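With one protein chain removed, the remaining protein chains of the complex are shown where they sit.
Take a look at chain A:
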């Protein structure tokens, strides 16, 4: 195994020297994230210090306190969650149904359906925002969470179908046949045999869909004009809109917002990576 890997080689050395190079490289690459986190810990004098400090001289939570008290961070986070959680659930329900059907049916209709999904997942939200705005306006859903939830799910659902389809295929037919023999209907088999086996993939895909919905910006911006309903992405955007910004506060707001994502990612890194690679190239 190790022989093969070294044969791919671009470096004349492996082992610990390569680890050292990798650590330095990863630290440089992820420096912007570190910069975001520590910028939020600086006060209004230190944030504009020249030269900038790479470790906060006097770390303070003042910027965090400010955004909680004055910028309604909690309301923005609640709105983001009110959108992201239903999107995730709706995506998982429709996604697991579709992916299961795609993995079990074998005919031209399924081939067409797969191509439809692949093609419909590529369109930029910024372009769909205009017709969505008009459609939701005609059915009087502007300024409701429902509009953003329905719009966002159209993106996460296609993504979930692409990733889940190959995973559902791995559930052996024999298990289902055994369950039919025991007198279960197709629906019972799906609920009691197939879904429990797919628990881990569904959690991974659910996490990825949640992250996408949580960070969604365009539909929140377009479909919600009432500030009380807007998600945190729109809140951060209006906070940086100005030429001059209180960067320590913007970065404190951003840090609070992305911290859950980073924690979830670090906890599930391995599974997320393998989930992503399973869908996109197969």
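We adopt the following convention: contacts are C-beta pairs under 8 Å (C-beta built on N, C-alpha and C of every residue); 3 or more make two chains touch, one makes a residue touch a chain; residues count from 1.
In this section, contacts and distances are computed from a predicted model.
> What is the missing chain called in its UniProt entry, if the choices are "Heme lyase CcmF/NrfE family subunit", "Sugar ABC transporter permease", "AsnC family transcriptional regulator" or "ATP-binding cassette domain-containing protein"?
Looking only at the record, the undisplayed chain corresponds to "Sugar ABC transporter permease".
> Kindly state which of the options A:77, A:158 or A:171 is in contact with the chain not pictured.
A:158
> Would you indicate which residue among A:76, A:100 or A:145 is in contact with the undisplayed chain?
Considering the complete complex, A:100 is the one touching the chain left out.
> For the chain left off this view, which of A:167, A:202 or A:250 is in contact with it?
In the full complex, the listed residue that touches the missing chain is A:250.
> Taking the full complex into account, what residues of chain A touch the chain not shown?
1-2, 4-11, 14-19, 21-23, 26, 29-30, 32-33, 35-36, 39, 47-48, 50-52, 94-95, 97-98, 100-102, 104-105, 109-110, 113, 115-120, 122-135, 137-138, 150-151, 153-154, 157-158, 161, 180, 183-187, 190, 211, 214-218, 222, 233, 236-237, 240, 245, 247, 250-251, 254, 257-258, 261-262, 265, 269-270, 272-273, 276-277, 280-282
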